[in-house]
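One chain of protein is taken out of this complex; the other chains stay put.
Naming follows writing order (A and B), and every chain is counted from residue 1.
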Amino acid sequence: MGGSILGNRVLRKEDPKFLTTGGVYVDDLLDEPALLGALHVTYVRSTVAHGNITAIDTSDAASMPGIVAVITGKDLGLEFVPSAYNPAATRTLLATDKVRFVGEPIVAIVSNTREEGEDAIDAVIIDYDVLPALIDLEEAMASSTLLYEACGSNVVFDSMVLGLPDNTGDAYFADCEVVVKGRYLNQRVAPCPLEVRGAAAAWGTDGRLTQWLSTQHAQGAVAPLAAANGVDPSMVHVKTPDVGGGFGAKIGAYPEELLLGVIAKRVGTAVRWRETRSESMVGLGHGRAQLQYVTIGGKRDGTVTHYQLWAIQDSGSWVDMGTILAPFMTRPMSSGVYAIPNIECRTTSVVTNTTPTVAYRGAGRPEATAAIERAMDMFALEIGMDAVEVRRKNLIPKFMTPHTTVVGQTYDVGDYETSLNKVLDAADYKGWRAKQKAARDSRAAKQIGIGVSVYVEITGGVGNGESAKVEVLDNGHALIYTGTSPHGQGHATSWAMLANEQTGIPIENIELVWGDTDLVPIGTGTMGSRSLQQGGNAVFAVAAELVNKAKSVAARLLEASEEDIVLDKDSASFHVAGTPAVAKTWADLAMAEKQSGGLVHSDVINVSGATFPFGAHVAVVEVDVETGKVTHIAHTACDDAGKVLNPMLLEGQIHGGVAQGVAQALLEEVCYDPDGNPITSNLADYAFISAAELPSVTVVHMETPTPINLIGAKGIGESGTIGSTPAVQSAVIDAVSQFGVKHIDMPTTAEKVWAAIQSAR
Amino acid sequence: MKVTITVNGTTHESDVEPRTLLVQYVRESLGLTGTNIGCDTSSCGACSLHLNGESVKSCTVLAVQADGGSVTTIEGLAKDGVMHPMQQAFMENHGLQCGYCTPGMVMAAISLLDENPSPTEEQVRIGLEGNLCRCTGYHNIVKSVLACANNK
Partner (left out) sequence: MIPAPFDYKRASSAAEAISLVSEYGEDAKFLAGGHSLLPLMKLRLAQPAVLIDIARIKDLSYIRDAGNHIAIGAMTRHMDVEKSPILAEHAPLLSFAASHVGDPQVRHRGTIGGSIAHADSASDLPATTLALGATYVVQGPNGTREIAAADFYVGFLESALAPDEMLTEIRVPKMNGATWGFQKFNRRAQDWAIVGVAAWKRGTESGVGLVNMGSVPVLATSVAKAIAGGASIGDAAKLAGAEAEPQSDLNASAQYRVHLAEVLVRRALESTSN
């Protein structure tokens, strides 16, 4: 009778709503009673990258039509708040003394309509004493012009501060037959969720603040909101509407969001805020922005013995999560899938007069993978060995018990060579090499390039577990309360599948509650690909425990002993073994428990550690040699994230991850002019990748279950990005290596490729 | 200024500012929040709906320009609880994740098939060049559109 639902391509129960009436995002909350009559907040932002504010004149703006208030940081008496990662760096949520990036909020306009707020922006006059803008990372590192004087330097974090040693330089490679050096730019990119930031705030008559927030982590916003508003955390209620993408950039709450309650209190009404895309391009955190000095050494036979990485991380103008990704994510994953016996990695984080950097899909691990994969390719080129064979020679052999690398990271299970073999086979690697040879021999106008990456990454590194509550209602339907925070990942379907697996309650009768801190006070949100392995795991465990509770209730009602009670999942009912005709449904049991707290179980389920998905990608590109233009013509991905709950959702995550990874390799980059003015601050200038630039992705399934959690699952959300970027960059360089090109930084635009060919020839 | 616009079969008479964008009119005056705003440079297509039977970016049309016209939004596609074949195809092929680009994507895709009923994969990809998505990587969106074309 009816097999397990797990592992099936279950269609999403969320979809009918999204497809017919649309999601309800924060800016769609038109009928929310607490927000009726809400005023609009518009922020006036710095047009200068680095400067002291000498005057702010709000009088003209304040007298414009529909303007209720024009508020400065001094008006609010804002105090300096230290960064969690370097307390010497402090700021006020609205800039008061100094501005440190173009886009930094300085003034809040409160207006009746959004239009009136936008009309008043230019009427706010701000005078600056302009300071030199530090945009170039290495210049900022060495400069005596400091963003935060109290830090003493623009270096705001370094792995040496954690007690880790410095790299030993070239002497490290003294015994190597072959030594290759590289300087790689892992460029700044913009996360660009389709929904920009938005929030709303209203104070209740009970003195509590309700804040609607487009976020990946409602529970994490409570403490900062409480601090910004000067109230106890118990007085803050965060609600998460549908969220139109986050990708890491909506994990933490931003100054614009934290101040809404303060503004609402000052003007005496609820307020709404929604940025424009142009604001989002400078105000939402950026990703990557890491400069890498790499040295790799080994033997002519292809054995890599030494690898050294210095990762210089651009923090942007604040010391936010982006600052610490290099030491805590890049460094631990710096060895990748290779059994390199000697590895050194130092990370240095530097502030610059640019948008602060934050986590962005992969958050430190794409950088680690890109560095080692590029280095392996350069090593292979130097010794004249096929890049795949060099990898094979150095892979950590298959392991089903924990493996600790020389940088001190312990991986759970891994089978890198099998993923490499599977992807090469599925991609017809040999066939493409033959096509490449034919194109080279005939000096074709379009040359073929093939790139291969093998990667491992860390997921579930955030949080130790997750909360879950499963409650069955009088009608036999169920509610799941989860601490995760879906924004496209399909948790309503996935967690319903898990609960259905345990309880037999049909998926269509199971609803998900998330992102409301009154209903789900404990939660670590959705980030770092943790949700299934921690959040789903908790749902699975808690649902199982609920079944046990239900059995004891059934036993009571059926006057039998608990051990004799059978749950028939197909009929979602309980009976005594041997007498299936006398059954109690979930509804029956729920009603029986009504007076004593209901049929519900709640717990926080911990896991023993992070997990390490892995895989291999093959990318094929065509390069028009005369112009340098790159076309991505094929992509094959083998990603092993352990046990697969819903292959359809898994593939969707891989597709989406690949697109963002390809985008970084080929197209996207956030650019500033030397004065710190952003020049890619809208979607016409920023090369957000479209369907026309991408091929379909061939996904090769592979499942090596992890023992870390009940489900055996790792996280898949970021693997596609981590594996694809180096494969595509490698493919482009491979296409033109015949001309002597050894390296091209990302994004490999047509002009860069053309210029590389010219200078190599 | 007074405008008369038929939206999803219902004719509305409204007073709008000349500068009111059609997307604002639909969302704020009529409360049809399915159509979304994703950018300010006419790049992303999240605001796509049908004006007089063709896909347009409603952020780049003034409500006054649509005066006397007929608009269909995502909310107007399903009939009597039965989804339009394109909506059905998106659901069956996991063509959406966060859903933000979805209404615009579906409206653009329907218009694409109206003009080219049997497109190749390449024609679908180029035909959707004006609709950006960050979640799906487009793979399943393309699959959904091709599935819808094949089912006709």
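Just so it is clear, contacts are C-beta pairs under 8 Å (C-beta built on N, C-alpha and C of every residue); 3 or more make two chains touch, one makes a residue touch a chain.
A quick note: this is a predicted structure, and the numbers were derived from the prediction, not measured.
**Q** May I ask you to name the displayed chains that the omitted chain touches in the full complex?
**A** A, B
**Q** Can you work out which residue in A:A311, A:V618 or A:L667 touches the chain that's missing from view?
**A** From the options A:A311, A:V618 or A:L667, the contact with the absent chain belongs to A:L667.
**Q** Using the touch definition from the top, which of B:T4, B:T60 or B:T120 touches the missing chain?
**A** Within the whole complex, the residue contacting the unshown chain is B:T60.
**Q** State which residues belonging to chain A touch the missing partner chain.
**A** 114-115, 118-119, 276-278, 626-627, 629, 667, 671, 679-680, 682, 684-685, 687-690, 692-693, 749-751, 754-755
**Q** What chain B residues would touch the chain not displayed?
**A** Those residues of chain B that touch the unshown chain are 1, 17-19, 21, 24, 37, 40-43, 45, 48, 51, 54-57, 59-62, 64-65, 108, 111-112, 115, 126-127, 129-131.
Definition applied: only the chains that are shown with their structure count from here on.
**Q** Please compute the C-alpha centroid of chain A, do the same for chain B, then give the distance between them in whole Å.
**A** Taking the mean C-alpha position of each chain, the two centres sit 28 Å apart.
**Q** So in the complex, the part of chain A that touches chain B is made up of which residues?
**A** Per the stated touch rule, the residues are 11-12, 14-16, 18-25, 27-28, 30-31, 115, 191-196, 242-245, 247, 276-278, 487-490, 648-649, 651-652, 654-660, 682-684, 688, 690-692, 694, 696-697, 720.
**Q** Quick one: which bits of chain B touch chain A in the complex? Just the residue numbers, please.
**A** That would be residues 17, 19, 27-28, 31, 33-44, 46, 74-75, 77-78, 83, 87, 90-92, 94, 96-103, 106, 121, 124-126, 128-143 of chain B.
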